[in-house]
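One structure coming up, written as structure tokens, with questions to follow.
Missing here is one protein chain; the remaining ones are kept as they sit in the complex.
In this document, chain identifiers A and B correspond to the written order of the chains, with residue numbering beginning at 1 in each.
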Amino acid sequence: MEAVVLICLVIGLLFNSLGIIGILRFPDVYTRLHASTKATTFGSIFVSLSVIVYAAARFAGDGDRPMLSLALHVLVAMFVLAFTNAAGAHAIARAAHRSGTLPSPSVRDDLNEEAGS
Amino acid sequence: MKRFVSTLVPVMALYMWLTAGSGDVFGLWAASELVLGAVLSVITAWLTALHVGSAGVTLPVNPLRWILFALYLIGPFLLEMAKANLDVAYRVITGRINPGIVRVNSGMKTAGSTTALANSITLTPGTLTVGVDEETNDLFIHKINLTEEEAARSAWDSRDLFGFNLPAMIRRFSE
Partner (left out) sequence: MTGAWTIALVVLAVLILLALVRLLRGPSVPDRVVALDAVNTLVVASMIILAVVKKQVIFVDVAIVYALLSFVGLLFIAKYLGREM
């Protein structure tokens, strides 16, 4: 059990770090959003999973009621995180495009042609 | 009435989910929590039915759809998401990108299913939703790596963006 918790935790922290490095390294807003949305969401989901496994195992082990409650609450937090991050990224991308921050480098921009015509 | 029920049931379920382990009624709940949860759910559902939902977006009532949604999340969606993250990891480390925005025909009919598809696209490999054409439900997708053939292609369908046929599955639980 402890090994599963540790593996999930390490995977989570690894992807969180990759997301942050991506934010620092990528050249424009849209590519940075790719890194921050996908990697930090996935990383945080794995951190949550490690907590869920730990709490569920503690509940199964000694019938610890607060641990059951903890696992259920973290599951809700996980779904909230996944949904708000995806929708939030969409909102930022749309706002960036409307405010005139165009993707660069870019080989093609269908949305901009739309606005221009 | 449909709007009332489609809010009442999920809200009550969420309340019971969050208070599980508080007492001994049905094994897990305190009686006071159940009563309070029922009262709050009715108030919430009533206010929601009165003021929200004029855009025609309601949560599905049919429990089969919720089950399909859960299966979709833990099955194909999670796999695509894992793939997406390996892809991002590869691009963060090598810095090899060739981005561009393309117009994609989503094939969705309702606002709810377009939302589900847009969120799925954002969390799956190499793609990010930037905008939506509200009349045709077409999506504008930022792809992090366009190959030469992809940069020239004019007709995009949402099926092309995934390894699995996610749009068909989304249609099954949300339309």
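A few comments on the model shown:
Here is the rule we go by: a residue touches a chain if its C-beta (ideal position, glycine included) is under 8 Å from a C-beta of that chain, and two chains touch if they have at least 3 such contacts.
Please read all numbers here as calculations on a predicted model, not as lab measurements.
For the chain excluded from display, the touched partners among the shown chains of the whole complex are A. Chain A residues in contact with the hidden partner, per the touch definition given at the top, are 2, 5-6, 9, 12-13, 16-17, 19-21, 23-24, 29, 32-33, 36-37, 40-41, 43-44, 47-48, 51, 54-55, 66, 69-70, 73-74, 76-77, 80-81, 84-85, 87-89, 91-92, 94-96, 98-99, 101.
Definition applied: only the chains that are shown with their structure count from here on.
Taking each chain's centre as the average of its CA atoms, chain A and chain B sit 14 Å apart. By the touch rule above, chain A contacts chain B in their complex via residues 15, 18-19, 21-22, 25-28, 30-31, 33-35, 37-39, 41-42, 65-66, 68-69, 72-73, 76, 82-83, 85-87, 89-90, 93-94, 97, 103, 105-112, 114.
Taken together, the chain B residues at the contact with chain A in this complex read 14, 17-18, 20-22, 81-82, 84-85, 88-89, 91-92, 95, 97-103, 115, 118-119, 122-123, 126, 128-131, 133, 140, 142, 144, 146, 151.
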